[in-house]
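Omission of a single protein chain aside, the complex is shown with its protein chains in their original locations.
Now for chain A:
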């Protein structure tokens, strides 16, 4: 419980610091608060959607909270109707549409139409000009990928690691860069091959990409796709080590799973629910990383050496202080162009990271 309280303070502190909190909220009528979750994929995907669904399940245990969920809702006007249906038929007062593509125009439109319902969208796209009863939250999960990279750097024999990526968008590129930079902090000679599948969820291509990476000599694999299940299982079957993403995938590869970058949405959701229950408007813009409890690491697998553990734990302790600079100058992209000058660095909250459009030197692949 103390852990939760601490996190809540962090959340509110972070929001207040951004100057976006404290909008007068509406006092809700007594009675249970119905919270609606909307997922773009299946909620048991061992990935992005499951990370949210796990938190939703935990919310169900709270007093005065009812949870309704809908999975596989496409990023079309179908999501608008799903949200309306949750509001009209289930009486939802707080909605979490969790996929990027839901926000504009659908969440914005629904928030305008239902000003008394609170909408909080995962992906961090809310700005001042958007409705005040909407908002967004997201986490600095590249920190987790950096720690993954450190463990991978200690584990790799071939000095080649691999990354199965969905789309070349900033949040994915940050993860690829962090994974390699973490590994290079152990051994600068390490390179990382990245393969983009082009889709958030495309099992066949993810398996092909994983196999291609291993055929190319990579012996530690991680990924950023909606469901890492295929990548983790394929890599383990081929004898490669894997670092997880989104949720703990160690049950899929108990021997080969090193560690993983996981979301922890429960404290955030608890905070939002408590705000709405108390009649406050939850923060409109919320971000955090390891230090804020938004992101956590999977337990180390049996193949992780003591040295790797000590190294990763030490860096993690630094990250817990906040402001850790993964992207630090002098740094070149993989085309040889300098992206960060010597002496400069980007802490996790740096806005530049929201528009990353390069892969750092040592990553083999193109945006």
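In the analysis below, a residue touches a chain if its C-beta (ideal position, glycine included) is under 8 Å from a C-beta of that chain, and two chains touch if they have at least 3 such contacts; residues count from 1.
What we mean here is this: contacts and distances are computed from a predicted model.
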Listed names "Putative oxidoreductase", "Sulfatase", "Fumarate reductase iron-sulfur subunit" or "ABC transporter permease", matching UniProt entry of the absent chain: "ABC transporter permease"
Residue of A:85, A:211 or A:281 touching the missing chain in the full complex: A:85
Interface with the unshown chain - residue positions in chain A: 42, 68-78, 81-82, 84-86, 88-90, 100-101, 104-105, 123, 125, 167-171, 198-199, 354-355
